[in-house]
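Here the structure is laid out as structure tokens; the discussion comes afterwards.
With one protein chain held back, the other chains of the complex are shown just where they sit.
Take a look at subunit A:
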Amino acid sequence: MFLSLARIIKFSIEDIYRNIWLSLVTVILLILALFSINMLLVVKVIGQAAVEAVKEKIDINLFLKNESKEDEILALKGEISALKEVKSVTYISKEEAMANFIDKHKDNPEILQALRELGNNPLAPILVIKPANLDILDNLINRLNTISNDIIESRNFTNYKMLLNKINDITNKVSDAGLVLSAIFVLITVLVVFNSIRVAIYTHRREIMIMRLVGASHWFIQMPYLLSGVFYTLIGVLSIMGIFYLFLTLLQPYLEAFFVGYNVNLLEYFYGNVFTIFGVQFLGVALINILASLLAVRKYSRV
């Protein structure tokens, strides 16, 4: 059994080697297919990171009148905190708002000068409201709009939901395009693998004929070609692991620069899920290649 298996592996490697250029083309197409599949994953991870980044930033500012009294503000804070749509409410006093403003613009002497010339604190106290759940953001905005209190100066309800939808929409569109591209590559790969096995069988038609003549089993005759499909997949997946490592290493600095302050580490993500990501890809593509090889072997190995 082991002896036969060793011979099957040897014959399979010989098949690949004897048609080396065809084997190379097959593996390159496989790598392209795998690259597009992995790019889909990258887009998905970046999209999720972008959505999380936006979610982090989502809060609703309720600007209060300058002359508002502290107890009135705290009463309003309590009223809003009690809403089930609210996760937290932070009160930023005039003084804190000013301190934040100065800190934010500490490198801009013109703004600081203008502030000094103004002579007083023009900033209003604010209630910063974090929503409990983004899905019910609209409900929260409606509830806040119904609150009637004289100390409320203005309500800034930026439409974050539209922004989130936009990011999701772009991510989905890129994923869909990538999916179509991957499907095309997978289809091409299947056809190329099918053709490679067909050519390998044609190259070995004399051997196959002699094998049949001297009583080799069908299993022994067909297995090397099926195994070739697995070898193509193995070489393809190992190559894409190396190529993708390089690609992510080059991409990571740009991602970090883009998502400043957020932990978007694709390398870490791929490291953490290396066996799942590439294991599933190996199994999936190997299965497709075995089926393509099986079709070719069934059709052409009856020499």
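Worth a mention:
Note that a residue touches a chain if its C-beta (ideal position, glycine included) is under 8 Å from a C-beta of that chain, and two chains touch if they have at least 3 such contacts; residues count from 1.
Simple rule for what comes next: contacts and distances are computed from a predicted model.
Not every chain of the complex appears here, and the one that does not is recorded in UniProt as "Cell division ATP-binding protein FtsE", selected from "ABC transporter permease", "Cell division ATP-binding protein FtsE", "Glutamyl-tRNA(Gln) amidotransferase subunit A" or "Cytochrome d ubiquinol oxidase subunit II". Between the chain not shown and the residues A:145, A:217 or A:249, the one that touches is A:217. Even with one chain removed from view, subunit A keeps its contact list with that chain: residues 3-4, 7, 206-207, 209-218, 220-221.
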